[in-house]
Each structure stands twice: as structure tokens, then as C-alpha cells.
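For this view, one protein chain was removed and the others were kept in their places.
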Amino acid sequence: MEWLSETLSFSTRGKGLYTITGDVADVVRRWKVNTGMCFLFCPHTSASITLCESYDPQSRSDVENYFERAVPENQSWYQHIYEGPDDSPSHIRTTLSQSSMSIPIDSGKLGLGTWQGIFLFEHRSVPHNRRLSIRALKIE
Amino acid sequence: MEWLSETLSFSTRGKGLYTITGDVADVVRRWKVNTGMCFLFCPHTSASITLCESYDPQSRSDVENYFERAVPENQSWYQHIYEGPDDSPSHIRTTLSQSSMSIPIDSGKLGLGTWQGIFLFEHRSVPHNRRLSIRALKIE
Partner (left out) sequence: MEWLSETLSFSTRGKGLYTITGDVADVVRRWKVNTGMCFLFCPHTSASITLCESYDPQSRSDVENYFERAVPENQSWYQHIYEGPDDSPSHIRTTLSQSSMSIPIDSGKLGLGTWQGIFLFEHRSVPHNRRLSIRALKIE
């Protein structure tokens, strides 16, 4: 067994779901993990990660629009708005999605389903640099 | 340390929470893992997994009804409805629940709490076949 570790950086252009499936898959391929487990961790409080339908961009915009409606900006009861109207909503949206996940690696590939993609979910209106910790336990 | 791997299949009869605690526990028992970690991964974009109250069926139907109300079908702003009114809602509901989880194994058993059960959460109206990847890191 072997432990592999890398941190990727992504530049976002503001709110939305950014496909990072290829970036994570590239790391796993480079590590030559045939069987094992891939651990993703997003060290931010206003950006998160999620697995989402990756074929139809309209599916993604429906998810984005849902979060915009379910956790709306400009609610009178928000107290934490130092950094703008997207401040508290960005933390709440992070809580409702994921900051860590574990994906099996089989036959040298991430065990994602046919339609699954890995997405970085930016919850801030302005562009940000985001990091993603990728770890793998390599069995063989 | 040893790595164990199996994929289970489940037939769903449409939307709802399906108890799979026994199925996962059976695999762990068969693997004779005394101490370790169990990793579950659901490779679908319109079905997910969750840990839920497993004693009272009414608790489960309240969770199901909540998701039906919080992510309703037939919203005018949904764009991704090729496969019916449950299309985008099923992806959003997946995002709001889990696709991966890790459960400790102690003394040969899943370390679930007294009332916790593992559930496959089907978000599609029509029956589907669903897979669940089970992996275990066996320490002893």
C-alpha cells in the first residue's frame, strides 16, 4: 500500500459549478493507481464539491439556480454580511453540499457512474482561487 | 491490512428510501473484518445514499415528503426535463444528500448508532436498478 498526495488549484470566475473530473482523473492516472481509494477535500467555507450530472449543462444550471433560490441573498435576518450579500449564503450553501468525498479507484480509473462528474461549487460572486486536496490510498 | 471490494445491486420501485443496512452488514460480516473502515459509493446522479432514522417508517416518509416539498417537480424555471418532471429534481436531491460515506467497523460490526440505518434514496418515479460500491480497509 502506498499513500499519494497532491493539491490542485482552480481559478473560478464567480458563482457556479466547475467541472474538475478531468483534473482529478489526470492525477489518479499519473499516480498509476490500479486499485484503491481517492479522497477529495475542499478547504474552503464558501466553495464546496459535489457529484453532479455531467452531460447536460442545463442540468448544472438547474442545480445552480436551485441553490440561488433555496438559499437566497438579501434576507433581512442574515447577520454575517461583512463581505457582501453572498457572504452567509455562501457558507450555508457549502454546508448543504460537500467538503469531503471518497471515490473508489478500480482498474486504474475513478469509479464514477456514467453520468457523474466531479464539480467545484463556487459560492462567491467574484473570482477566487480555490484549492482541492487529493489523496489516494494505492492498494496496487 | 487488506482491501476488500464488492458491488451490490438493488431494484427500486420508484421514489423513496430503501433500507440497505442489512445488505451492507452482510458483506462486512462475510469479509470477516473485525476492525477497519467501510466506504460506500453510489455511482448515480438520480439516486443517492443517506443515514436516516431506521426504527419508525413514518420518520422515513417525513424525510421523503420533505425532499418532495423542498425540491418540487414542475417548476417553470427547470430547463433539464427531457426525462420527465422528476429529471432535474432528482439531480438536485442527489446533491442535497450523499453519494459517498465512510463508516467505521469495530468488533466485527458497522459502527452505526442505535437508530441509524443506511438507505438508498431513489429519486426517480419509475423503478430502476441501482448499484452500490462497497469497499473496506481491513485492519484486522
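Order of writing sets the labels: A and B. Residues in every chain begin at 1.
The rule is simple: a residue touches a chain if its C-beta (ideal position, glycine included) is under 8 Å from a C-beta of that chain, and two chains touch if they have at least 3 such contacts.
What you see is a predicted model, and the numbers here were worked out from it, not measured in a lab.
Colleague: Which residue, B:G14, B:G84 or B:G111, contacts the hidden chain when the whole complex is considered?
Modeller: B:G111
Colleague: Against the chain that's been left off, what residues of chain A make contact? List them.
Modeller: Chain A touches the chain not shown through residues 1, 3, 5, 39, 41, 43-46, 70-71, 77-80, 82, 87-88, 91-92, 94-96, 98-100, 102, 131, 133, 135, 137.
Colleague: Which residue numbers on chain B touch the omitted chain?
Modeller: Residues 1, 35-37, 50-54, 56, 58-59, 61-63, 65-66, 69-70, 96-98, 101-104, 106, 111-116, 137, 139 of chain B touch the chain that is not shown.
By definition in this document, only the chains that are shown with their structure count from here on.
Colleague: Based only on mean CA positions, could you tell me how far chain A sits from chain B in angstrom?
Modeller: A distance of 20 Å separates the two centres.
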